[in-house]
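Here it is, the structure, as structure tokens.
Here the complex is missing a single protein chain, while all its other protein chains stay put.
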Amino acid sequence: MRSGETFDDKFIQVRLPTLTRLFKAGGPMSLLKSILVFFCLFAGLTGQAFAQADAESLRNLVNELAKGKYAETEQQIEALVATGNPAAAPVLKALGVGNLYFRKSDNAVFIARKSGKTFVLTDPLTLEPTGEAGKREIKKIKVNNKLRRVVRAALGSLTLQAPDPEVRRSAASAIFKAKDPDSIPALNVAIAAETDDGVLKVMEQARAAAVLNSDLDASDKLAAVATLSEMGNRDALSLLIGLQSTAEGDLRDAAVSAAAKIEKSIAAWDTAQNVWYGLSLGSVLLLAAIGLAITFGVMGVINMAHGEMVMIGAYTTFVVQELIRTSAPGLFEYSLLIALPLAFLTSGVIGIGIERGVIRWLYGRPLETLLATWGISLILQQAVRSLFGPTNREVGNPDWMSGAFELGQMTITYNRMWIIVFALVVFAALMLVLKKTPFGLYTRAVTQNRRMAASMGIRTPWIDALTFGLGSGIAGVAGVALSQIDNVSPNLGQGYIIDSFMVVVFGGVGNLWGTLVGAMTLGVVNKFLEPYAGAVLGKIFVLVFIILFIQKRPRGLFALKGRAVEA
Amino acid sequence: MMSSFLFRAMDARAGIFLAILGAAIILVPASNLLVPENSPFHVPTYAVTLMGKYLTYALLALAVDLVWGYCGILSLGHAAFFALGGYAMGMYLMRQIGTRGVYGDPILPDFMVFLNWQDLPWYWSGFDMFWFAAVMILLVPGALAFIFGWFAFRSRVTGVYLSIITQALTYALLLAFFRNDMGFGGNNGLTDFKDILGFDIQADTTRAGLFAASGLALVVCFLICRAVTRSKLGKVLVAVRDAESRTRFLGYRVEHYKLFVWTLSAMMAGIAGALYVPQVGIINPGEFAPANSIEVVIWVAVGGRGTLVGAVLGAVLVNFAKTWFTAALPDIWLFALGGLFVVVTLFLPKGIVGTISGGWTALRQRKISSDYEKGSDEPPSTPPQSPSAPANIIHCEPVARFPGTTKPQPAE
Partner (left out) sequence: MARASSLLYLDGVSVSFDGFKALNELSLTIAPGEMRAIIGPNGAGKTTMMDVITGKTRPDSGDVYFDGAVDLTGEDEASIAELGIGRKFQKPTVFESHTVWDNLELALKAPREPFATLFHVIANGEKKRIESLLDLIRLGNKRHELAANLSHGQKQWLEIGMLLAQDPKLLLVDEPAAGMTDAETAETADLLKDIAKDHSVVVVEHDMAFVRSLGVKVTVLHEGSVLAEGSLDHVSADERVVEVYLGR
């Protein structure tokens, strides 16, 4: 089915420009188009046969090149272009550089390259090697300067009218870079025929660039400036700045104002891009810190092994992917979705184990808890190192996590985008659990007044263990996401622990919204400092800023006030 | 006044400890330099250096114990002061290399030549003189601690928050010293030292001398800590540890006390770092790693926080274990260290010395109490010494009422 579809597409796009070219008219275009579409749909049904016929006639046209003089060659080239078949492009390319030969015996045309005393022959259409020929057996098809120009224009229109929109787009981009005035006619034709809005835009921009480089009159150039001004990126800006030094009068004014406008919009986009990077970093911080916001913020437990819970989540992802690779490769795209609940459970269960085994004996002694959990973090790191080795393990990105797309002047990578989305979803889910479920109610009750909660029949030890498990499990889930952008090694967690504490303390202990705002603020601030200070110094500034901030507001951005604090 | 201050530092237990330390300072270098190599009493040079390193660790532990054990400030950033002292010494040693470096530049250290620097940065000037470096070893960590403490203690950042920002402090310094532009050798740090005060740094005699210097520094700092903790100021520190706001309402300006002991402690850590660097032959940003600071805390916890002897003992014991483990069973070491953190906090909160002396004190207390029972409530000629036990007091009935029971008493 898939191949059939592309075939239809190809067919439509090949036919469309060649036919319209014959009319060279702008009037009844829409009517014409609808007729054509109808015709093409119909033709698509018999596409296979049609294509074969097409190939044969193309071969005949190519072989025609062996005959005649320059003037005839020109007509033959135009006939080739008229087929609109991209297979003709290599033939024309070879003709342009003088590599096209014909065999004297049967007038068959080949691309030939000299190799020692003989020539290596290549079929011009299939591009397959077809043996060798002696110097005397073949003859070069001659071209002069005029013909070369014709070939170049023909090539432009062939690629500009290729069936694949990506080919057309890159052809147009190449012209934009070359700014070749000779390609203006080909562009005109292609623009008139173009159906894809995106490609059309690129073509118009290429045309504008070529027009500015040509000797067309000022009104055309003014229109070109307008097009570039709309384009609004750095390439357009450099063209306009170049124009400022050469143009005069109105054109120069137009170029100056357009350049100024673009500079402004680029600055705005740069800011937006920085904010995006900042939010992306912020979401990583949020993911790393959000589990800590539960264990430290809500329960008041200093869990230095928090980073290791993240690390275990990342290794869970690794194990899941390994299993999928060996037993069910088809599931790879879903590996992260499978890893999420497993990571939550693994880290959560280990967290509950730590709470029951160690932390519960240390409630009310935060500094001792800090030391004991640090010890646990060393043990967990070494355990993972013994099991999986000390080096980085490969965790793959599924297709939907790789690649990027453009939004205006910004580049947005899919993995960063999904991580931002994921961080917010985790945050929202956690909020829901804490605010809307009985478990959340019990948790809040226990943390606010343990004795009262116990006397109301809440099993406080259970709630402690489960809350700690929840915080740890969320750290594990964060590990799944972080495995996509960071090295999965036993030291993974250590890189996040200080940052996580900074975020929670900065945002205000015991306040999840504070953690969200804190993470995003620190992320954005960090990214805005980077261009001026560099990544490392920027980070140092942020650390110093937080140290100073804690002096000013020891309880963070969103501090609880009043009597509750003193208790 | 001064003499009574110093006199206070001495008692029987401190005497025994200092005697052992003094004997080590004399015997270890002597058996390295004087005893022939094939004798069973010969101490090889590598062992002298290793023990010298332990002594500098012990000094660092002492510094941490002073703030944590007595004043309740859990510093997770003391490695920063240690490393700063080390860098100050390292800068002196770098300047002593002179033309013997790879590039043979008389002024610039190799790494600066490598980075194409033309001039020595201003902050390197003066480090060619030992007295200047010695002053900086005290001044730089002291000044950093003073500034940091002045802000932190004035705004009453306490407990876990303080611990976390001390950790952030050392982390920030770690990142900063990794940068080549800082002018401290970046990732590689300072190394390839040639001589110290004109002596070849590799020579056996220099090694022995550095060992003795480390021991001596430990003795002096031990005496200072002892004098401080047994003064009225020491009692105020313990009061701050146990009930900070109560101490304030008594009229003590808690932040000044904290600042005093914090700065003093940082300077001691700086001395430790300065003695450490010539013995290991390198200082790099890795010394700033937050993990190092936390490891120091566990040395103190193992030995017994709030007991100075315990801090020294803990540092030596844990580091001896580390040396042994990393040679014999390298994979097990982190399990062992991690387990140590957990076991000590759960089962041995007073550490080795605290637990042992706790038992001893209980016996002594019983004797005193039974004396009271007999009616001899003569006030003691000297005021009783302040207890320096950890804050987590085991609540038990007053022993005086039940002279027959021997419930454990808090340390000392």
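Think of it as A and B in the order they're written, each chain with its own count starting at 1.
Definition applied: contacts are C-beta pairs under 8 Å (C-beta built on N, C-alpha and C of every residue); 3 or more make two chains touch, one makes a residue touch a chain.
These numbers were taken from a predicted model, which means no experiment stands behind them.
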Original post:
Which listed residue, B:V28, B:A63, B:A79 or B:V238, touches the chain dropped from view?
Top reply: B:V238
**OP:** Would you indicate which residue among B:V28, B:M51, B:L190 or B:V228 is in contact with the undisplayed chain?
**Re:** B:V228
Subject >> Interface residues of subunit B (partner: the chain not displayed) >> reply: 1-2, 4-5, 228, 231-233, 235-236, 238-239, 242-243, 245-254, 256-257, 260, 368, 372, 377, 379-380, 383-384, 386-391, 393, 395-400, 409-410
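Everything that follows uses one rule, which is that only the chains that are shown with their structure count from here on.
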Original post:
In whole angstrom, how far does the Cα centroid of subunit A sit from the Cα centroid of subunit B?
Top reply: 52
Subject >> Parts of subunit B lying in touch with subunit A, wherever the complex brings them together >> reply: 74, 148, 151-152, 154-157, 159-161, 163-165, 167-169, 171-172, 175-176, 178-179, 290-291, 294, 297-298, 301, 331, 334-335, 337-342, 344-346, 349, 392
**OP:** Would you tell me which residues of subunit A are touching subunit B in their complex?
**Re:** 302, 304, 358, 361-362, 365-372, 374-383, 385-386, 494, 498, 501-502, 505, 536-537, 539-540, 543-544, 546-548, 550-552, 554
